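As you look at this complex, bear in mind that one protein chain is not there, while each of the others sits in place.
Entry: chain A
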Amino acid sequence: MTRTKPAAVEVRGLAKHYGSVVALKDVDLTIAAGEYFVLLGPSGGGKTTLLRTIGGFHRATHGEVLLHGREVGHLPPDKRPTSMVFQSYALFPHMTVMQNVGYGLKIAGLDKASRRDKSAAALDMVGLQGFADRKPHELSGGQQQRVQLARAMVLDRDILLLDEPLAALDAQLRKDMCLELKHLQEKVGITFIHVTHNQEEAMTVADRIALIADGDLIEVGPAREVYRAPDKRFTASFVGENNLLTGKVTAVSGSEVTVDVAGEAIKVDRRGLDVTTGQEVSMSVRSELVRMSLGDTDDARPGHALMGTYNEAVYLGLTTSHLISVAPGCEVTSRVVDDLDDLPAHGAPVRVYWAPGDLRLHTS
């Protein structure tokens, strides 16, 4: 017996204008209950605005927000089933950890004993048992964020909003905290909506990712899909390390499109997109799928390879990126795991190629 549960969050035609500045334009989005959802995008792209509008900290210019099927546009933050974790600077400096976590419960009118029990349980959940009597300034950045988490979760609201919660932490700590957030969400099972501009962070935690830039919702999809099969050009440029090629369509035959890139006819799958001959299109291929060879090789099939000159190698530890110039102003990166002992000389002619199907066509 299944009962269709309303989505945790449903956003319809939501827009937010600040005077003449449009921070968010007509966004539609549905987030299922129990999902770990990430809003990913460059700074100033509108993702925080969207999160804050969901939380009730902003009033939308138009459009509506439904939480569990209920319109909440008129409700203040504390009357919504959401609670928020801020970037930083959000703890009460004069209260102990325990008082910080229990403050929301105190406002809700809980008695002292149940406040203490619930707060202690919440602190336990975020791994801060034994820190109850510390003051915020005695905690590290990561611990402070955990206190915020506990303070938000103790309220038993079932949508947790996280506004760049790890941005103020250093890289290693951020990685650890990412995993912890993910595990925490799996354990408590409530909906997490997490804003970040860091794609690695997004990939680590997300069930699904929404890409937001310039106030637009660009693309929504499962984390893996957004990475492996980006639909939009922007997604390809923002997620992962994609090579972007642009050119004019010279022929369309069935599902195969031929594009002229720097004088070479490149073949690419049409993906059901609307393409006409003569149109300017973009294509992307992830740098780890691009191979490089100095001489002729059977692997490089015509239509799936470009000639270029070798520029330089960038050693990144685990991987090495080889930069190959294929046309003036167009560089292709080939990322490989194994170290090459003898690198090609600068300016040496090289061929870059990829397997058919690795190149993706984008019309927008």
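Methods note: a residue touches a chain if its C-beta (ideal position, glycine included) is under 8 Å from a C-beta of that chain, and two chains touch if they have at least 3 such contacts; residues count from 1.
Methods note: contacts and distances are computed from a predicted model.
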Identity of the absent chain, which is to be given by its UniProt protein name, from "Acyl carrier protein", "NADH-quinone oxidoreductase subunit N", "Inner membrane protein YjjP" or "ABC transporter permease": "ABC transporter permease"
Residue touching the undisplayed chain, where the options are A:29, A:90, A:283 or A:359: A:90
Residue among A:41, A:136 or A:221 that touches the chain left out of view: A:136
Residue of A:44, A:76 or A:263 touching the missing chain in the full complex: A:76
Sites on chain A contacted by the missing partner chain, in the whole complex: 55-57, 76-79, 83-84, 86-94, 103-104, 107-108, 136-137, 151-152, 155
